[in-house]
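Of the protein chains in this complex, all but one are displayed in their positions.
The block that comes next holds chain A.
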Amino acid sequence: EDKEGDESKEEDNGSQPNRASRRKNYQRKNRDGKKAREEGNQKKDRGKTAPNKDQKESENKEKKTTKRGKEGETKQKKDRKNSTSSASSNSSDEESLSEEELAMLKEQVEQKKKLISTMRNKPWRMVKKLSVLREAQNFVEKFEGALGKGKGKKLYAYKMMMAKKWVKFKRDFENFKTQCIPWEMKIKEVESHFGSSVASYFIFLRWMYGVNLVLFGLIFGLVIIPEVLMGMPYGSLPRKTVPRAEQATAMDFSVLWDFEGYIKYSALFYGYYNNQRTIGWLKYRLPMAYFMVGISIFGYSLMVVIRSMARNANESTADGDDDNFIFSWKMFTSWDYLIGNPETADNKFASITTSFKESIVDEQESNKDENIHLRRFLRVLANVLIICCLCGSGYLIYFVVKRSQTFSKMQNVGWYERNEVEIVMSLLGMFCPPLFETIAALENYHPRIGLKWQLGRIFALFLGNLYTFLLALMDDVNEKLAEEDVVKNITHWTLLGHHNSSAGNDSTVTPPPLDPADVPRGPCWETTVGIEFVRLTVSDILVTYITILVGDFIRACFVRFVNYCWCWDLEAGFPSYAEFDISGNVLGLVFNQGMIWMGSFYAPGLVGINVLRLLTSMYFQCWAVMSSNVPHARVFKASKSNNFYMGLLLLILFLSLLPVAYTIMSLPPSFDCGPFSGKKRMYDVIQETIELDFPLFVAKIFSYVANPGLIIPAILLMVLTIYYLNAVSKAYQRANAELKKKMQMQREEEKNKRNNKASTNPMLQDLEDLLTPSTKTESPLKQAEDKKIESLNGTSPVRKPGRGEVLAGSPMAGGRGAAFTPPSQVFVAQPRTLGVRAPYPGQPRPWGHPLGPVPGRGRGQPCY
């Protein structure tokens, strides 16, 4: 490029006329070449009805570029030859011509290919698209082979062929992929009945299912299946055997239901795994795999959540808080084209109407605020009440968990005592949200803001409950740890050192003299934690399903069938049908996922349970929604594009990472159960692997890397990077806002200018707008009258709204629309008759006065 620039400068100094003549030459040549090339196309071109613009434009562009390129090249040649005669350059052109032609052709082929790939984005009729497509394909087909020459030709043809194959493969793969997306039709059905917002919950559920399937694959493929296939069988070790005292009842359903007995001593829980370094003939390093899988579950989940958040953020270029287009958006985007059900459509119509009315009222009363003190007081009161509720529920859970610990020490406790924690937590989760909703009615927020508050409060409730539960559990764990020390000594003496041989190296374990069922063993706090989480999850599943069954299905049946013989209309009156609670369901799903993340380290089988749950949930909830719910009376925005739920998920993920990381890093693992038994800390397994399995220098490198002197600067660097990127994004945001403001200002300015220009006689225009059919004949008369009005008012055409007008109607009705309201129509009609019958000067004034400012503001004049 710059070379060409230099040359052209030289050229400018020297031979201006020469250049011109040469250009003419090229042009001619170009034309000739083109003619020759296009002869092939001629027939096709004739067949085409209308040559499309794009193609022409691109051709023109090509012409220009090739011309320039040619000039450059010939100039080079000219320099080489040191001659300026046009004849010589002309002759040298002969050989470069074909090259140029080829380049041009290539470019054109590329152009056509681009056209083919973007054909579907063109707003043309299908017939036209098809014909243009065929043409482009033919063109590419025809000239693709001709490109390249000599040795390059074959390679080029090969490349083209591969590219074609690749495109075909991609398309087939794409077809295959869309076929693999499950539940597409099911979701579509829900969507057509309930609109996009309810369907967004099911799409979220499906996404969640996909994530859990990956986690399930990781855990089952890398931990559970190797252990089952290659690990020591059941009954070979104390940790893999049900203790003698429990054996009599280990198969009872009531025991299994509490995840005790055989389930407790199975591969579903942490305690089952052996601390043998390698298992089976594969020398599979199970403890290492267990640890890495536990970490990679969090890693994968974090990655997926953040990636989808980023994608959402990228997709939504729109900033929802832009309130420049309230009415426009309401008008053009409020209808959900997905709706295909008359009932939903009715609701949608109603909700659109209310939303229009609401925003009209908002417009009219935007600065009316009555009794702000009362409202403030009510809001504070509501928040105090809700905080009380939260604290109360937190305390209740703490109390119950503490009590359950004393229960667990007692013998033969009842069913209720054993399941008290889960029952209380489920009941709290069931009754607190409606309570919050009732309290929130005090606050009188806008429904959308109200929904956010409500979600935040439920979130706080769940989170508080979960963390209280964790704290209580932690107490429990600490107690167990103390207990363990005692047991450890007993075991030690019982086994007389036999046990010690199994720790450490991978020599075969000498069988203890005792039967594994008789060995005294520690409480194994990890399994206890795992069992707690599994029980919580299962009871959560049950409560959810029962709620759906009773709260939705039975209620719907009752309303439907008892309605025939009841005193009032059940369908329209009190119980009516249930609505699908999107936000509650999404929150439930998010919390459930948090529990899975927290529990999966200590209960690898938990993810399997969750996959089953999501699978059944998909079918069950789809069925429940279609059979017993009614569409929302108030339709909320679809949550698919906004990141609110994803943000909640990320928060939960982070919060569930904390306790797991804490236990891994700072609690000693149990001495006689689990893959890390015998180690001081769980992460020692990595050190062990590095020391024993890797060459020495890796260990060295690792020890260098793990040096705090390196880690602290690395963290510092990351923090600084985050700070810098944050600052950059802030700056961009500011620039964006600035630009937006500028655009807005420009627009306003333009409007003002036009207004001033156009409104030499705004009133006339306005009247004409109003009375188009009838005024034509009377316009001269009216014009005169208008002039009179203006002169009488004696002000510029664009005026501030008069006081009388403010009194007459609300200020916001003062747009041009005010002229269309019935009262104004009445008075508009009045002057007309006056004008026709008795146009005397004094009369129009009282009528004309309120009319004056109307057009000015309607035409975009800002309110001063």
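In this text, a residue touches a chain if its C-beta (ideal position, glycine included) is under 8 Å from a C-beta of that chain, and two chains touch if they have at least 3 such contacts; residues count from 1.
Definition applied: contacts and distances are computed from a predicted model.
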UniProt protein name of the chain not shown, from "Origin recognition complex subunit 4", "CIB3 protein", "Exosome complex component RRP41" or "BRCA1-associated ATM activator 1 isoform X3": "CIB3 protein"
Candidates A:Lys106, A:Arg681 or A:Lys751 - the one touching the absent chain: A:Lys751
Among A:Ser196, A:Asn275, A:Thr527 or A:Ser628, the residue in touch with the chain that has been omitted: A:Ser196
Of A:Met126, A:Met410 or A:Cys565, the residue in touch with the unshown chain: A:Met126
Selected from A:Ser334, A:Asn444 or A:Asn736 as touching the chain missing from the view: A:Ser334
Residue ranges of chain A at the interface with the undisplayed chain: 116, 119-121, 123, 125-127, 129-130, 133-134, 171-172, 174-175, 178-179, 188, 191-192, 196, 316-320, 322, 324-329, 331-342, 344-345, 349, 352-353, 356-357, 360, 363, 637-638, 640-642, 747, 750-751, 754-755, 813, 815-817, 820-822, 858-860
